[in-house]
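Missing here is one protein chain; the remaining ones are kept as they sit in the complex.
The first chain written gets the first letter, and so on, giving A, B and C; residue counts start at 1 in each chain.
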Amino acid sequence: MLGEGILKGLAETARNFAGSFVSAERLTTVQYPEQRIAPMEATRDFPFLVYDGADWEAGLRCVACQICEKECPPQCIYIEKSKDKKPDFTGKPQFYPARFDIDISVCMSCQICVEVCPFEAIKMDTEFELSTEDRFGGLLLNRKKLAKPNEHYHKIHPAEAAEVDARLAGEKVKADAKAKAAAEAAAAKAAAHVAAPAGTEAAPGGNAAGNPTAKPVEGESRA
Amino acid sequence: MSFVFYAIAGLTLAGALAAVLLKNTVHCALALTVAFAGLALLFLELDAQFAGFAQILVYIGAVAVLVVFAILLTRGSETPKDGVYSRNWLAGLVIAAGVFAVLGWAVLGSARSLPHETAAPTVTVLQIGNALMSRYVLPLEIVALLLTAALIGAVIVAMHEKEGQK
Amino acid sequence: MIETADQIFVLLKHWLVGFLPAGWQPVAGVALSVVAIIAFFPALFALTVWIERKGLGRMQNRIGPNRVGPLGILQPVADAIKSLTKEDIVPLSADAAVHFLAPLLLVAAVFMGFAVLPMGRNMTLVNMDAGLLFYFAMGASTELAVFMAGWSSRNKYSLLGAMRAVAQMISYEVPLLMSSVAVVMMTGSLSLTKIVAAQNHYTWGLPHWYIFTPWGFAGFVMYAIATTAETNRSPFDLPEGESELVAGYHTEYSGFKFALFFLGEYLAMFSISGLGATLFLGGWSAPFSFLGWVPSWIWFFSKLMLSIFVFIWMRGTLPRLRQDQLMNFAWKFVLPLTLLNLLVAALWRFLGEGWERWVVCLAILLLAYAFMGREGMRRGHLGPRRYRYAE
Partner (left out) sequence: MTPLAGYLLVAALLFSIGLAGALTRRNAILVLIGIELMLNAANLNLIAFWRYGPHPEALTGMMFAIFSIAVAAAEAAVGLGLVIQIHRHAHTTDLDQMNRMKG
């Protein structure tokens, strides 16, 4: 019969109209500034730099390897490497970014920098209310504004943060063990070197004792 | 000669003149609507209420829109390059002036013997209905027939030859 | 007390006009009523804009405007200020005179329509003998205003929108007139006050409204369809189809002129649903005899607001019709049914009192509806859309 569909449609909207005053399921509006929806686990807005410990400058995980700068599609990351080095979480001296800027007006929250970062130094934040009056400088976040403690990372992405911490802890243990083993080997060689009377001066691996053995090993384990 | 009559007559004649003299054809059609509206007011001035509203409904509602559609369908809205008046426009003007002279002379000549103002007749729609059904029932049927024929005729004349295109 | 409440506006007018010298009183009376109409209906327009946006919101599981003022009640005021302060840009190539005149003619023609509507017991501005004919004469001139708007903006979209709007308004004006001719035939007069008086009787407490007769109900349904098309609303809002025609014939209008078009559309909705209430729902007569004590103008405006809500309800539900479906529906379904409705109304009149006229009339109408509906749907121009996908 002609017109049947119209009546069914009208009945449906009437149900919606009446229902919206009664059942919550028929009124799904969230009054944004007053009420908020809790962000889901995988929410991502703009990147931030993770640091361990209390002092953000010393605890920064980022080693200024500039992979994220190269990989970033809209090229909105700018890094200047530091001249000197500072020890990282395994005690090994590493570079650190003297300057690390992200222009969040350009950033498109694609999370590629997080995926390519070998040092778990940059993660995605869930903070999106970052509007400022000044369109250019205001949206250029420098190193200080980007750095946030690991606890914040745990708060916004608990599961992911826990898994990252576990991995870092594992690496730390492995690095320490290796460092300890290298230390003993060096001590044993030094003892053997002293014990062996005069010969074999030009022992092979002469340069082994000179530089710390951790660097090459660390490279492979990270792959 | 009351002022209202002058105003409405002036409006009608201005609309008619504009409809004839303007360059842009769509402006002519809109001026024609002003002339029709003026005429409807003249009918109301003559206490012919039904005729006045019928005039508005039929002419302004339908004929004016029809004229405008025809203008747009025949791409008449762009002003033609080679002049708006036909070659022998002077002859036309002379004939029209001659006709007006004759009519004017006839009207003014017999002005004295024309019937004078009578009381305003109260014409109700009921009277018109009865008249239509009793005295004028034959013209009503004929006009009905004519309108149907015109309706079908106009559609057929203006129809796209579908078979031609296929 | 009841009498004064019912005639409150009439008494108010007489009291106010009483201050003037006798010579001026009739003119002042009419002027006062005109000012009342011109003040009241735009205020009702503001209220309806708010009702529409909240209603549509509620139908779509959201709240609708609630930021500007408590419950968003000041939203129409905000819209009004916005449209008044916006710059009124006239395109360079537009035809300035016609471009300026179009909204004025539209709003003037629509306001004229209110002169004949009986809004309460002896509350008709002009009690005309051929009131309905006057109303349709004024309604017919809005088409020209729409065309002027579309053509004068010299913009392809607005010309296309104007053409669609005029074609649609003309093809739905015929059923509109035909369905009201049935009412005129049964009352025997074109005057709206007589039509309301004819419907103002009660048997067993139920009113003699025309909608409670088979031909009246069919006429009312056809009338409702035709009014939705006349005012370019909901399923028939093809002329200002935002998706394809930007904004139809009022694309090149901004600022106050655009607000005038908006006002004109809503006023057309008020006046045509007011007419619908007068023709089929007994104007200002009460729905039940024991409710007679309520002032008459309350009934008129509640019926008017009821049909406004049905307009909004249809807008919240129905998708837009394609131009050819719209035309097919008008000429091949609504018009034949209204003509048949005239026949049924005549039959209803000459079959005399009794139940057999109910059976005969209902049978004819339902049969025609079922047959034409099925035939239309089978041939595909009325039913659900059928898509031809590229092979």
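Keep in mind that, in the parts below, a contact is a pair of C-beta atoms (placed from the backbone, for glycine too) under 8 Å apart; a residue touches a chain by one contact, two chains touch by 3 or more.
Worth saying up front: this structure is predicted, and the values here are computed from it rather than measured.
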| item | value |
| --- | --- |
| Interface with the undisplayed chain - residues on chain B | 1-2, 5, 9, 12-13, 16-17, 19-20, 25, 28-29, 32, 35-36, 39, 42-43, 46-48, 50-51, 54-55, 58-59, 62-63, 66-67, 69-71, 73-76, 80, 83-87, 89, 91-93, 95-97, 99-100, 103-104, 107-108, 111, 114-118, 121, 123, 127-128, 131-132, 136, 139, 143, 146-147, 150-151, 153-155, 157-158 |
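Keep in mind that, in the parts below, only the chains that are shown with their structure count from here on.
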| item | value |
| --- | --- |
| Gap in Å, rounded to a whole number, between the CA centres of chain C and chain B | 29 |
| Inter-centroid spacing, chain B versus chain A (mean Cα positions, whole Å) | 83 |
| CA centroid of chain A to CA centroid of chain C, Å | 63 |
| Residue ranges of chain C in contact with chain B within the complex | 98, 128-130, 133-134, 136-141, 143-144, 147-148, 151, 163, 166, 170, 173, 188-191 |
| Residue numbers on chain A that touch chain C, as the complex places them | 1-3, 5-6, 9-10, 12-14, 16-17, 20-21, 26-29, 31 |
| Residue ranges of chain C touching chain A (in the complex, touch as defined) | 55, 58-63, 313-314, 316-318, 333, 369-370, 372-374, 376-377, 382-384 |
